[in-house]
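One chain of protein is taken out of this complex; the other chains stay put.
As written, the chains take the letters A and B, and residue 1 is the first residue of each chain.
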Amino acid sequence: MPLKKPHNGLQNGDGSHEKDSRHFGNGSQQQNTDLNDHEGEQNLPSVLEVSNDSPVVNGIGSSLANGSLNLHSTVKRKLDGEKDYVFDKRLRYSVRQNESNCRFRDIVVRKEDGFTHILLSSQTSDNNALTPEIMKEVRRALCNASADDSKLLLLSAVGSVFCSGLDYSYLIGRLSNDRRKESTRIAEAIRDFVKAFIQFKKPIVVAINGPALGLGASILPLCDIVWASEKAWFQTPYATIRLTPAGCSSYTFPQILGVALANEMLFCGRKLTAQEACSRGLVSQVFWPTTFSQEVMLRVKEMASCSAVVLEESKCLVRSFLKSGLEDVNEKECQMLKQLWSSSKGLDSLFSYLQDKIYEV
Amino acid sequence: MPLKKPHNGLQNGDGSHEKDSRHFGNGSQQQNTDLNDHEGEQNLPSVLEVSNDSPVVNGIGSSLANGSLNLHSTVKRKLDGEKDYVFDKRLRYSVRQNESNCRFRDIVVRKEDGFTHILLSSQTSDNNALTPEIMKEVRRALCNASADDSKLLLLSAVGSVFCSGLDYSYLIGRLSNDRRKESTRIAEAIRDFVKAFIQFKKPIVVAINGPALGLGASILPLCDIVWASEKAWFQTPYATIRLTPAGCSSYTFPQILGVALANEMLFCGRKLTAQEACSRGLVSQVFWPTTFSQEVMLRVKEMASCSAVVLEESKCLVRSFLKSGLEDVNEKECQMLKQLWSSSKGLDSLFSYLQDKIYEV
Partner (left out) sequence: MPLKKPHNGLQNGDGSHEKDSRHFGNGSQQQNTDLNDHEGEQNLPSVLEVSNDSPVVNGIGSSLANGSLNLHSTVKRKLDGEKDYVFDKRLRYSVRQNESNCRFRDIVVRKEDGFTHILLSSQTSDNNALTPEIMKEVRRALCNASADDSKLLLLSAVGSVFCSGLDYSYLIGRLSNDRRKESTRIAEAIRDFVKAFIQFKKPIVVAINGPALGLGASILPLCDIVWASEKAWFQTPYATIRLTPAGCSSYTFPQILGVALANEMLFCGRKLTAQEACSRGLVSQVFWPTTFSQEVMLRVKEMASCSAVVLEESKCLVRSFLKSGLEDVNEKECQMLKQLWSSSKGLDSLFSYLQDKIYEV
């Protein structure tokens, strides 16, 4: 049962995530509260510093203009360029912290006409890497979107990287402090994050503007339509960094790509270009980077003009045969990660080794 | 139990479909009657105005020579060109109506050496669109072919369009008269049509000469080998025309194409060229239009030289793991369509809107 505490966005922004998580323990059932939340958000779009056309929509495509394949430098350049913007955003947060409306710190949520737009825009990790806190924000946004009147969800990212997967520096830091407790906490955060995608009933469109790594790539088959910029690429080097697969990729990747390619990705860290991912079924279609965001918006708006019932029932038909299987896979995968993290001794050195590796292109 | 009434082809030709449907309610069990039917047909090939080489075999490939992508004009030109032929055919029907042998109006069935050839050649709908009556004819032909000594089935179409799916003008007409009764009748006709493909035990080869839309594309994964002319293309814009998926496409499309592309087809009406459909697994192989029919015939005849037991047992092995699942999917999909058709208010306007849309290329 949800606690009757005021929904103050900054409770998430300032770290009080633990308490809030109870609201999401049972999936996406909190319609009233969440709808209220959303109305608050809807009334104050400018608070998020996301105007209707430029900064966010550009976020999908614009910073991809630089063709550099060195992720580190690309990202640094981007962060330099956006430093003022970030600072500005932070400032506004602190200014408005009593207004209960800027409830997300590492994602941006925009309520559009007929759909909800979630943008990964992490302030607390590099390259949109995922921490338990960020995953909880996404879950909250999914929960809100499942209960409001939007017909579908658009997921994209601000910056030149879509999502670099789990935040390994965070992982190393936490696991070296208290391996037992933290391995459980982080594995459960992943499980709940993935479960939120499995259980989401409206169509999810993902727009991949750049690299999608690890968990950031694994969740794509849990979404319904995957549009990618030519600059996107995909990699899930789990075995290389001494992890077992997550995000249901141990099931969905062989299903979609065939065992041969799926295992090459999971075991050998094989990287797929956008075109390869498209020709093998992970991606629906690839677009030219300069017009990517417009192409996506055009299509999403057209989809949002469809009947809500048809969209949801169609997704239900497509997913019904997979759902329970995926939930089992998710449980097993996270159980295995917890075991690995709580037992393995050389974890820290491995992580540091592979944190370098993963960004080599 | 089948009624002991004489099988007169014109009963189907003149609209008395309701009574006849009882014969097919339980699948394809009516061996004796159907075999008798077939023998009659076999003895009178010329009645169907289908000589052994030119008009029908050409039907697969010849009229594709015009490369126009405007379906409407292509089809009209074709119909103009074949007007005399059509008229002639009708005439012969009326002449021979007491001979009980021209039992099909909208399809042509030819018994070849080792295989049965069914050609969609609709006289009562445009572009080989499907009505409950036409679907029943196909089911009858499948039933006959399952019981006779043919080793496999070849399905193709006369004209430049393979099959444009459900006949929407028919749908609108019927649903606007009696939404409740007609929604049930039409949904059940689709269910039984699709079920006949799921349950057919001999290999089905499909030769796709031109566009395959909606249900005409959805049933392809229920067939065993799909050969396509370079001029073929595939589209299942269910959500766009406010329908939920049919023909088991909610299951088979994600299975074959991956969720990302399958959903783009089902939700956004993404069109696949023959080459795309081939590279993604919906089509076995693509052939040059001018030699398409010969290539198909060559291969089908070679297949028909195999052992009947091996063909049927091989198909049994390949399909056994899918069969019961597909039957469930089919039931669910048709249940959903019935609900949509019996409840939705703006159906007519949607249909008219989309009937235009679907033929835009």
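Throughout what follows, contacts are C-beta pairs under 8 Å (C-beta built on N, C-alpha and C of every residue); 3 or more make two chains touch, one makes a residue touch a chain.
Everything quoted here is computed from the prediction, not taken from an experiment.
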| item | value |
| --- | --- |
| Selected residue (touches chain absent from view) among B:Val138, B:Ala189, B:Ile225 or B:Met297 | B:Ile225 |
| Footprint left on chain A by the chain that the document does not show | 238-240, 242-245, 250-251, 254, 257-264, 266-268, 270, 279-280, 325, 329, 332-333, 336, 340, 344 |
| Residues belonging to chain B that touch the chain removed from view | 203, 220-221, 223-226, 256, 279-285, 299, 302-303, 306-307, 309-311, 313-315, 317-318, 320-321 |
